[in-house]
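Our next item is chain A:
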Amino acid sequence: MGIWIQISPGADKPIYIQVAEQIAEAIAKNQLSVGDKLPAVRKLAAELVINPNTVARSYTILEQAGLVTTKTGSGTFVADPKLRSSDAADLNLLSERIDTIIARGLNLGLEPENMVSLFKARLEGFVKKQESEIK
Partner candidate 1 sequence: MNDIVLETKGLTKYYRRTLAVDHLDLKIPRGSICGFVGRNGAGKTTAIKLILGLLNPTTGSSTVLGCDSAELKPSIRQRIGYVTEGHRLFRWMTIGEIEKFQRPFFPKQWDGKFFTDMIDYFELSRKRKIKHLSNGQRAQVSLALALAPHPELLIMDDPTLGLDAAIRRQFLEGMIGLITRQGKTILFSSHILGDVERVADRIAVIDKGVLRANCSLEQFQKAVKKVMLSFTDSVPAEIDIDGLLHCRRSQKELELVLVGADEEQITAWAQKSGADKHQITKMTLEDQFIEYTAPPDHKKLFQWEEL
Partner candidate 2 sequence: MRFLMLVRKELRQSLPWLLLGAVSLMAIAGCILWLQVRYSIYDSYDSYRSTSRYFDITRHPPLQAIGPVLLITSLALGLILGIQHFWMPHFKQTWSFLLHRSVSRKTIFMAKLTAAALGFVMSLGIVWLALYFYGYHSANVPAPPVLRVFVEGCIFMMLGLVVYLATAVTGLSTARWYTTKIFPLLFTPVVIVATVCQWKLAGAFAVIIVGVVILLSQALEIISNREF
């Protein structure tokens, strides 16, 4: 797999969330393309030295979010984004993350308008980068 997963036990999030989020990020950044096969649960568990059940849970979360699909016997593959549908749980998670960023920004003393422009700039840059990579 072309991505590097780093886990830290005892961090804010449980390990299975860390793994799921890092894979999700890799998919978003196009480090993993549609149809790419994720490593087998056991293999990833052995590499990261974590419980295979933890990896299995991460994959389940990703599947529930529509980011990956599991074909019994073959493995877990990155799903087609067009077939995804985000649901309330996804949006909740996203909202929480946005809250964290907002809190950070306000703590730093940024004005709300500055934060919005910052966000817009980053979003545009991100989309541009994705499009250039697809080409």
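With respect to how the candidates were assembled, all candidates are chains of the complex that A comes from, given by their letters.
The rule we apply is simple: a residue touches a chain if its C-beta (ideal position, glycine included) is under 8 Å from a C-beta of that chain, and two chains touch if they have at least 3 such contacts; residues count from 1.
Please read these numbers as outputs of a predicted model, since none were measured by experiment.
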item	value
Single touching candidate for chain A, where 1 or 2 all sit in one complex	1
Chain A residues touching candidate 1 - in the complex, by the definition given at the top	9-10, 12, 14-15, 42, 45-46, 49-54
